[in-house]
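Selected chains from the complex are presented in situ; the others are not included.
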Amino acid sequence: MTLMTNSDCILEMINVSKTFPGVKALDKVNLSIRKGSIHALMGENGAGKSTLMKILYGLYTPDAGGEIFFDGKPFNPKAPIDAIHTGLAMVPQEISPSANLSVAANFYLGREIKKGILMDQSAMNEKTNDILKELGIPMSVETLMQNVSVAKAQLLAIATAVSYDAKLIIMDEPTTALTESEVHQLYRIVKKVQERGIAIIYISHKLGEVFELSDEVSVIRDGEYIGTKKTTDITKEELINMMVGRDMDEMFQREDVIIGETLLEVRNLSLPGKFHDINFSVRKGEIFGIAGLVGAGRSEVVEALFGYKPAESGEIHLHGKKIEIHKPCDAIKHRIGFVTEDRKLTGLMLNMSVTDNMIMPELLPYEKHHLISEELARDVANSMKDQLRIKTPTVETIIGNLSGGNQQKVLIARWLLLEPEILILDEPTKGIDIGAKAEIYKLIVELARLGKAIIIVSSEMLELLSLSDRIMVMAEGREVGIVDRDNATQEVILEMAAGGDVPSQEEQELESEYQTQGVA
Amino acid sequence: DTLVIGAPMPSFADKWMSYLFEGINDFNDKHSDVEIKMTDANEDPSKMLNDVDNFIDAGVNALLVVPTDIAIVKPIAKKANRANIPLVIVNRLPDESAMKNVDAYVGSESIQAGIIQAESVVGMLDGKQGNIAILMGVLGHEAQIKRTEGNKQVFSQYSNIKIVAEQEGRWDRAKALQIVEDLLQAHPEINVIVANNDEMAIGALLAARKAGLTDADLIITGVDATPDALEYLGSGLDSTVFQSAKGQGYGGAEIAYKLAKGEKVQKMNWINFELVLEEQKVEYLYKYQ
Amino acid sequence: MIKEASANARKTHYTEILNKYGMLLILILLFSALSLKIDGFASFRNIFSILEQVSMFGIIAIGVTFAIVTGGIDLSSGAVVALASVVGASIVTGTEGYGMTIFAFGAAMFVGSICGLINGSITAYGRIPPFIATLGMMTMARGVAQLVSNGRPIDASSDAFTSIGDGSIFGVPGLVVIYVLVAITCHIMMSRMSFGRHVFAIGGNVNTAKICGVNVEITLLKVYILAGALAGLAGAMLTSRAYAGNPTFGNMWELDAIAAAVIGGTSLAGGVGSVPMCIVGALIIGVMNKGLNMLGVDPYWQQIIKGMIIIGAVLLDAQKRKKA
């Protein structure tokens, strides 16, 4: 390899390595990004994608021996501020805006507009508004971030990165929190950005996105650089092969499972302001999907079902008997498991070990003479680690050090260990690579075969369509209808979901404002 | 071979004590064959027990203790006895049963200070109606308990005297200043302020000045006769009570020294309180030179 | 449907006001109740007196609020008060003149800043919890104060110096004037300057703040220096009011200051707080202290009642929010 920097490239990384205690996350990785191109970066969970990007952004220091050139000049960021000043911006994988600040404050955080020694609040509000309008993300800029939905926050993070005067923008799995319509909005933004001559590194597990957006794609596997291809020169199968190192069938084919008697029945479940009159039943061996746009109240329904945020009225029947679920422990007693939507907020105990994270819901099986046996717990965790191919040095590793996808697998393992009768999965494959996704699908079907009932909430239409026996569609907190597998198509469901889609008053006002100004 | 005397002290943040320490240091400096080590219990009796233990472990020749409170003397005496180390208690008089195991006591009875202070107030009132506010030190400290008790013993005998308020000034000038401000507002009838120590008395007189009261309006009295207080004597402060801190420190050290050498000493060594009025100001100021 | 929504909106509005100004309401209730019980409690004179008594730990509370908003804490402020008072007093002792007075105030604030600088460096660069850093500083500062003063109060009764604590401007006591000036300045810093914005960002999410290019270390350093300087200022004010510096001053003031901040709605988890509400918190404590003293409540009971009021106020506030 020549050490001459290529003037075509905005970024060149040569032989970059990174070692964490016990893990070699990156091993002599090379990456070249051409100016103004959209460059997809792919690899399985834990391959080292985020780590590579964090090095670029000055969040991690790489091991000695590698070199990075940005715009032809050597580049060794010590802190994000260095990266920002050099012309880099990043949308991190786990966006967590300052919830206590307003949209505009977040937007201009670290680069506030000043008038004298004071901040020019109105200028920041105005400019934020302008930029959001331009990108087609209408929202009130004075809203506190804690009142902004995850999806909006994700779009906002992207808008923020765009608004930096950057030459290269990193987007680490920007679409995990988005539904289809928002994804298209994102595409628009990305294309707009590219038109300005800005290069983008785009990390995603979704092949569709990669082929739709990117000019080139690079793959890393187990911390090693595999190669870079022009997107037009490569097929899906070849790309998957590069990532997992073997041939794999991408399309998941569901086998049929015998469906038994009714296990769970939900009647007139309501939580004012969130959802109303939800009725459905799930049978043994059935996979029951719930579809809807973001904000339709799907998560709230399953949270109520699990007793996390209990409903105010309505009944839940299990095995034909009415049961009371006021708290999650009631649900757990009835062997209901629940993989929640928000990993950070309700999933992980970040500074605890993988084992501790797995065994928490039910400690009894690990007790010997009323004391928890570490050995027993470790063995069980290890078997789960193997079964789900969780990439972690040991099961004692602090879960915060795992890659996003592997964290998700641990959470799924947690509820599998409960051996649930009913398993609720809210966006279960968020951030999970294709290989693992297939494994999880297989697992879900396997559970169904064993006579368990599965409820799955997902924003990925294909996932729902290929897995579910029936799909309930929700809009604006109401049940629009339930479709059978045979009748369910993307169009039908989208239409149903949009049927109830009335934008909120605030959004309507903003929208009409844009129209009168002739922007939209 | 120098003698070592362990001297656990209750608080290094106490002004009056600091003169007592000076007395001890004075003795230490004048005698080359003795080394006196002081520790600070920070007003924590448990810490004082630790200090005693440590000195016993270090094998000192005698213990010179100003106890945090008199209840703590018992276990200290027991420990000293067991280790066969002579023990001198200074300043705070333990009860009889505790005194059995103590070799010598140097000091006075705290209650006396309260009595002397109260009697001076009675004299100054001269039969007039007296409405009294008492400012107490940190609740539970021996000096707070005994001095207040002495005050009340005297005041209860006079029908023209009424205790209007009792508050905790924590030995602290700033705290007393705040309390007296409030008290004078709530009870304009107050014409006597009796403080457990001089620092609080000074706080009281600053508050009185703020409230626009003159010397004639208020009788203020403290205990300790510290140099600061002596300065204010006659210009706001009406009386204070002197108890020779240096004398107690020096005297205590001397007795501990003798005991360490195996000499015989007198068990009770009284150092009396003295009332200080404006007339004696110069005389007492001289003691600090 | 529309009716419901507007009713909802109105409800939200009320609850928002309750959330924001609930403590102010509690303060007003407390004050009114005491005014009914005690003659002259609602007088100007008394209000200024409360403000004067509050001014010193109130100023500390403002500094502490900054620290708490970043997600930190400052336990050293009481000890810094002592150190600053001793240093300030030893400058003016035996001297006169306004030059020396200003110098003493400056020196007190400087000493406080140094303590704050150390707190901040240990926290920001040493990455050790501010609880421990400032706990250590608390012990050290008090030790130094005693060392400097030899454990004794230092006279500071020069006319010029005490005129700050004794004097008044248009009837407003000098200390209250200082309190108001500090409060306004700090309020602007917190709510209108990018420094304040960064303070909130760090408390909200330190990683995000870092990613956005906020210089977390420098900001923390500034915060602790500010808190230290304000504690130093409070020390100088107390010295001027008490005519002396004393190594025992400021004992446990840090707890009162923290209580004031938290009663004012500052979240110990960081990211939430404001100067005006911190003043409300300090006033609740001040009104309570004054009321209990003026009512002549037994000192033992005073402590018990004080504890109950503090918990009660925060509880009431939390309950209201929960219902809302």
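The chains carry the letters A, B and C, assigned in the order they are written, with residues numbered from 1 in each.
Heads up, the rule we're going with is that a contact is a pair of C-beta atoms (placed from the backbone, for glycine too) under 8 Å apart; a residue touches a chain by one contact, two chains touch by 3 or more.
What you see is a predicted model; the values in this text were computed from it and never measured.
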| said: One instance of each chain type is visible; tell me the copy number of every label in the full structure file. | reply: A x1, B x1, C x2
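Keep in mind that, in the parts below, only the chains that are shown with their structure count from here on.
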| field | Cα-centroid distance, chain B relative to chain C, in whole angstrom | value | 33
| So what's the Cα centroid distance for chain A and chain B, whole Å? | 70
| task | Mind checking the centre-to-centre distance between chain A and chain C? Centres are C-alpha means, answer in whole Å. | result | 43
| remark: Per the touch rule, the chain B residues reaching chain C in their complex are 12-15, 17-18, 21, 136, 139, 164-168, 170-174, 177-179, 181-183, 185-187, 199, 202-203, 206, 209-210, 228, 231
| said: Show me the residue ranges of chain C that touch chain A in the complex, using the header's touch definition. | reply: 5, 188, 192-194, 197-198, 200-201, 203-205, 207-215, 271-272
| task | Under the touch definition given earlier, write down the residues of chain C that touch chain B in their complex. | result | 38, 40, 45-46, 49, 53, 142, 146, 150-153, 155, 166, 238, 241-244, 246-249, 251, 289-290, 293-296, 298-300, 302
